[in-house]
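A protein chain is absent from this complex, but the other protein chains hold their places.
The block that comes next holds subunit A.
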Amino acid sequence: MGTNFEWKTLICNKPLPEQATRVSVHDHPLKAMVSNVEHVPRKILGSQPSTGSSTPSTTPAAYLQPLSDALEGLDPLTQFAIQEVDPLTQMAQMQPDYKEEVVVTSKKSKPRQMTIDMEPWSSRKNMILSKFTTSERLTIVSSFLSEGEKVVLKTQSTAVDKVQHRLEQLDYFDEGSQRKLDLSQAEYVARIEMLNRELVSAWHSEQRVKALKIAIQCAKVLADSDVLRFYPSKFVLITDILDIFGHLVYERLRTKADYYTLGSKTPTALPEDFTPSMVPESAKETCRNWFYKIASIRELVPRLYVEMAILKSYSFLTSSEYSAALLRLTHMIRGIGNPLVAVYARCYLCRVGITITATEKDYLNENFYDFLDSYSQVFGRYAMEGLKIQKVTLESYLTLYTPALDFILQAVASGATESLLGELLDRCRNHKNNALLLNTIMSAFKPMHIASRALQFLDLISENTSEDFPTYILLRTLGLCVCVCPPPREHRRQVINRVWQSISDLNNSEHYISCVEVWIEFVVQHFTFREVNIIIGDIVAHLSPSRNYEQYYSQLKSIVVKIVSRMQEFEALLAMDNFLPLIDLFQQESCKVEVCKVILNACNSLQHTSDAVITNTLLFLCTTLHDSVNALTVEDERRQISELLCNVVKTVDYGRDFEQQLNFYAEARAAFSNLDTVLAQLVQCVNTLAVNTRRIVKGHHTRKTAAFVRACAAYCFITVPSITSVYTRLELYLLSGQVALFNNCLGQADACFKAALKLLPELMLDDNQKQAETFLVSYVRNFLSVLLIVPDSPDSGVLSCTRILLNTLPTIKWNSENTVLPNLYLNVLDMLSAMAQESYPYHIDKVESNDSLYGSDPKFLSEIDKMCTLVLRELLSQMKHLGPGRRQAEIALELLVKITSLSNISHNGLINLAVNLWQLCLKQGTVDPNYMTRTKDYLSEKGNSTDNNTLQQLVRKLSM
């Protein structure tokens, strides 16, 4: 291929195509979707591991993916997100805690009879287990417990050993060998677990008497409250075993009942919803035997517990047995002298009762009344002595009652009328030390009923002067009620005044904070920010002395969360003079950061603000967040913080006070220098500002606005280099250059473009070559189209920017396998040929581009032609470098098209070049022949229509 050719750009005389008309719009076609996505509440991942429901509890219905429209309904991911609890938690709740698989499977098939709406026991269990623990030694007496190492079958070396070992084992199961073990809590739990397994395995190995004995022994454990603090947990553990036992008995009776279905001759298990008349006599006999056996248990507590455990099996005998049995057991519990043991026995009775009969309710009330009747027993001499011995405070002793009492009363209260509440209150009033009862009533009944009587409760609470049951718990419980359902409007102020008076009087900061944590929600919901401000002041005043706040970060945080989430006016919140002092209480870095995140997250709701105080507050919070970012911060955290800060930057809006706005941006830049995203946002904002300025002056800059937009350009120019990401820097340089150009700041634009060009080679240092290349191609193309309208600077030569670009391109480390560079060169040819036209296809308003600057000066044109020639040569050498192959052929054909369409082919050897390229394509044979035919057809058509002889001549030379 000869090199004796020169490019001559074809000057097109065709009238330019009409420019697309521009219409100003308010909406971006994609905006609707985007903005919805932005509003989805996001939980911020804290530094502490968040457990449980980290999924947002509510998702706006508008959160519809475009795809899901087609799918009719929600896409599966959204559906998951909408579910209140995440699926794991749900599963965990549904699954009963039984260890044995057998039990689980049969449990599932059981119809849920529970129609009483109350918190199920299973969800309370874990709370009790975690709350009531002890470090004291526990004892357990049992003949079924092994010492642990005994269970492990040692390998016996001699026959004598073997015999001895077996004898030992025999001894060991002997009833006489009961042993008393001294255990720590963890060991104790392990032992109970072991008993549980033992029971199930005994049952399944047909040793039903042994299973019953284990159940009795378990129940016996509940008879004494030797370690008071652990009793509720012990109750939970043991009753789990009893439940399993009851279930085993019931299921066995049911499946072994030899029931003959109508017309069938083979016996089957009873259907799940059998009636006593269907039960055959033999099954009834077995069932009666169980009850006879249990009735002869000597001790009261085990007898009661075991009977309660198998209560469900009464359904084999008669259907009316339940109510009588439940009432009888209710009364028999009176015989238990230890009030704690008694109340938990009642709790278990209610628990069992609820699952077997939903219609019967009398026994529930009766249980509570029985407890009331023996209420003085709770403070009896016997109990008090026990407290002294175990060194348990009265206060913590009384809290031991709450789980059981709460459960009983909730069972009573569910579905009960309001009149029952009145009746109970009257009854409770008659008892001394009734705070425990009050607390239970408040937590059991519907908040609606409680709230309407809030004042009455406050009276009762203030009457409770004795020190036994802590007042703060009462206040807290009442607070929980009024948060759910506010008292009547006319009472609210009175309620909060009285409550706050009591809360302020609490000396113990822990008590104080736990009350405030609850009540703050009520205040925020129903009062103005003035009251909230006062209360925040109170909190600060309470916790500041002697750095009390240090222990209560989590409570303080929850207070802030409640304030922020409930506050209607976010601005008012930030403007409160006590709010920042509250934030200042968080001295620990991580806590402070989380709190700041919470607040700033809520800031999303804020539309725009120009208030100096609010802006300052926001900046302060943002700075805290920003300063928490360091080298160790994880990527996601960094992204979240950046997002929050960007939001704040977008929120602050001084309207027409552009100078102030720019100042704010400068301030923000100084404050948030560490975060790329924020800096990028700032540059975008400043560019927007500059464009808005131009819009306001309608393109005619006064001296002042001109200076301002130059300042904006300068801001961008100096901000961009501090961003780490090369991609972002490149994009922003180009954008800032465009905006500067738009605002007629030619020097600044030039500087931006040159800076971007200087940066280009850095891009290929990126690890991800592929990504960098893809980016680069579109970037350079974009750049070229901008360069078209950049007027030449009088200081540097013609087309200096383009020259720099052309010089830069070969220095980039390209992957030699790729055709990226040749393709880009083709684009350069496009751009240069456009440059040579008399009038450019597009302009910037009020900016003179090269077409009007040079007015198609021949010198300028020849300069362009020279550059084209150079590019062409470079391109050809690249092709050579590529070597023969498909890619080479493709480039050749492209080039052929460019030459024929952009250049004047009659000029100096171009026609030969074109023919050579054609031949090259043919020779390679890798290009689709159809495509070549069509290209040729196009060229001949074009030659004929424009009467271009050279072109016709060329077409004739293009053989197939």
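Throughout what follows, a residue touches a chain if its C-beta (ideal position, glycine included) is under 8 Å from a C-beta of that chain, and two chains touch if they have at least 3 such contacts; residues count from 1.
The working rule: contacts and distances are computed from a predicted model.
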{"item": "Protein that the absent chain corresponds to, by UniProt name, given \"Pyruvate dehydrogenase E1 component subunit alpha\", \"Anaphase-promoting complex subunit 11\", \"Vacuolar protein sorting-associated protein 26C\" or \"Mediator complex subunit 17\"", "value": "\"Vacuolar protein sorting-associated protein 26C\""}
{"item": "Touch criterion as defined above, residue of A:P271, A:G337 or A:G747 at the omitted chain", "value": "A:G337"}
{"item": "Contact residue for the chain not shown (choose from A:E206, A:E272, A:E285 or A:E635)", "value": "A:E285"}
{"item": "Identified contact with the non-displayed chain, of A:T134, A:Q207 or A:S374", "value": "A:S374"}
{"item": "Residue, one of A:L129, A:L183 or A:A223, that touches the chain absent here", "value": "A:A223"}
{"item": "Contact set of subunit A toward the excluded chain (per top definition)", "value": "223, 281-282, 285, 291-292, 295-296, 298-301, 303, 328, 331-332, 334-339, 341, 370, 373-374, 376-377, 380-382"}
